[in-house]
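Note that this complex is displayed minus one protein chain, with the remaining chains in position.
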Amino acid sequence: MPLVTVDGQQIEVEPGATIIQAADRLGVEIPRFCYHPDLRPEGNCRMCLVQVEGFARLVVACATPVTDGMVVSSPHTSAETAEAVQGVLEFLLINHPLDCPICDQAGECSLQDFYMHPDYGLHTSQVDVVEKVRKRKRIELGPRIVLDSERCVMCSRCVRFSADISGLAELQFIHRGNRVELIAFEDRALEDPYAGNLADLCPVGALTSRDFRFRRRVWHLAHTDSVCAGCSTGCNLRIDHAENRIERLVPRRNPAVNSSWICDEGRLSYLRANGPDRLSQPLLSGGEEVAWPDGIRHAQELLATDDASGTRPLLALASASATNESLLLFKHLVTRAFPHHRLDFRLSQETDLVGARQDHLLRRWDKHPNTMGAFYLGFSEQPGGLDDYLQAAEAGDCVALVLLYYPPLVGDELPPVAAALARLLELCPHSVVLTTHRLPYLKGASLSLPVAAWAEEEGTYTNYQGTVQHSAKATEPPGAAREATAVLADLLHTFTNHRPSTAPEVLFAELEHTVAAYRGLDYQHLPSRLASVYPPEGRMHYGEEGFSGR
Amino acid sequence: MRRLSDRALAEIETARREEDSARHALLTALRVVQEERRQVGPDEVVQIAALLSLSPATVEGVARFYDQISEEATGRQVLSLCRGISCQLCGADPLAREVLDNLGIEDGGRTQDGSLTVRLVECIGNCDQAPTGMLDTAFVGPLTSTVLSELLTRWRR
Partner (left out) sequence: MAKRDSQVVDVRARAEATRARVPQDVMGILSGQEVTLRQMIRQTVGRHHVTIQYPEQRKPYSRRFRGVHVLTQRQDGSLKCTACYLCETVCPAECITIEAKEVSAPGIEKGPARYEIDLSRCIFCGLCVEACPEEALIMSREYDLTARSRGPESLRYGIKELTERPEIAAYGSGFRPHMQYPLVESYLPLTARPAAAAQPPAKRSKRR
């Protein structure tokens, strides 16, 4: 295994690893534009130049494989390298427009960060620009992306992404020299369902997100690491929020799950959580809002079944969009308080949707983030599911029903499922629904209890690979909505006189203990916790809480 | 959209079959279309892209790299005036200015009747005839005011 020294620090790497990869692992910051760990290396930007002992010329760290005994100096320790890198920066800045006040990339811009760096930045321009090269600006390439070709530094990350990752090759450079311009043919709208990643990839403000445009300055955002709850992939992401509103989602790099990408649907999944039709108070079927203590009392009255014979058990259905912790408490409630019960998570036979909602990259047909979690917790041990429940209800065997339901964050609920739920609630005389939104197909519920949506509660989801991932709390739920675990703990207390802990670590410890597949997992060190955002712009950090405490 | 001629389509198809990859056939395709249509504009890009199973953006990226492949239609004849260092030292700039003013066009522009395009190009390697140029594929030089006006008179006829 080759051993390399970078700026005096040693590291052993696998054969074929490049200098920049070794440096990144050591924490030595080598500046770069075109290198991206999930794209093929190109070496066109020349920012990652380093000095290698014994080599006549400076080389690019991103495309030079490490050899054993190599000694490398970055711009931080080599004056010659610093001068070269400063030259590259100067060339780029000559024709770069002074757009910082109006550019969304400010605060997380590689050009800004590199220019402000004391080792290779802060030069005074030697070129008196009389005729700056001007290019086209503010070109909308579809609903996700705005292109400003004047800001482009021609790193080609977007070109490589569009060609290799999406397979569409919608972006390309035209012309030569300092006239090079990034274009989409005839400014056509990008058809790429992963177009949102282009804004993350672009190290400057050439490709920016339309959804986030001018919304907020990035230094006013607080960051919370979490995972997407749009489908069973569970792409690792970071929630950027301010003043209790989610402003955008950006992917975190987890090679085992999602590389550095997230699909556009998942990227916009926060819109449903921010949505206007949130349920914020416990609601009776007549439309009357009640306070929580009354809500819990009503729940107790509705669900108390005197069914000693077991012919009309409590029907319990928890959607696979609930966290493992919520599912655990839900299961406890149903199994401990109701000797006769049926427990399930399956809403429908969705496998016929594989082709329509899945692709070769990240999107999966199952738009529930925790199907495997529900499965591992034994939610489908008996034959059942929504269709069976509906059958029982049609036969008059539904007396009491408890439903923990979250509408999908990607797309709408499937019409047959919505119809089945509506019919079930219509037929069942005593029903308690724990949900996040006021949904028309849940109107038949006798009692609706408002619960927190994704990003408003802490918990874990088990993705389709069986990997348990941590989902964090970023914002507070609206009105009187509470975390599902808290509501279920209240109900457990009402029915069994014992209130379990709702602390996430405690619940996870129980999960780790109960589920064979989770044995040995450490809650604080789940793999998804380790992923971080790449490219690492915004080195001028203002702390994890964002710049302003507001 | 004006379809490419059958002859052009056949030539491109041959290139596609013979080359290792579609990208290698792309240069041939661009040359064929430029010769036939005197331009490779959006219409042509779309057709070439379809023939070679490449994205239009990819085709445009290669097409716009070369000055000889033009986006706008060029004249039936192209007068290229060299602006290399030898030619400049021999007075190429004022000559070029004179020609362009006479015709009333800018560098790269086409005369109104569409018959002639004049463009300033980098060194064409004919320095011993400086100031020099090319009329289509034939060198012309050494150029003087007289030679040029003769050329243009002949061309006008």
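The letters A and B name the chains in turn, as written, and every chain counts its residues from 1.
Definition applied: a contact is a pair of C-beta atoms (placed from the backbone, for glycine too) under 8 Å apart; a residue touches a chain by one contact, two chains touch by 3 or more.
Not measured: the values here are computed from a predicted model.
Peer 1: Of the chains that are displayed, which are in contact with the missing one across the whole complex?
Peer 2: Output: missing chain touches A.
Peer 1: Looking at the full complex, which residue from A:Cys100, A:Leu168, A:Ala189 or A:Ala517 touches the chain that isn't shown here?
Peer 2: From the options A:Cys100, A:Leu168, A:Ala189 or A:Ala517, the contact with the absent chain belongs to A:Cys100.
Peer 1: Which residue, A:Ser125, A:Asn497 or A:Gln524, contacts the hidden chain when the whole complex is considered?
Peer 2: A:Ser125
Peer 1: Could you pull out which residues of subunit A are in touch with the chain that's been left out?
Peer 2: Per the touch rule, subunit A residues meeting the hidden chain are 100-102, 106, 124-126, 128-130, 137-138, 213-215, 217, 219-220, 547-548, 550.
Here is the rule we go by: only the chains that are shown with their structure count from here on.
Peer 1: Rounded to the nearest whole Å, what is the centre-to-centre distance of subunit A and subunit B, using the mean of the C-alpha atoms as each centre?
Peer 2: The answer is 50 Å.
Peer 1: Can you name the residues of subunit A that touch subunit B in the complex?
Peer 2: 163, 168-176, 183-186
Peer 1: Enumerate the contact residues on subunit B facing subunit A in the complex.
Peer 2: Within the complex, subunit B touches subunit A at residues 42, 45, 54-58, 60-61, 63-65.
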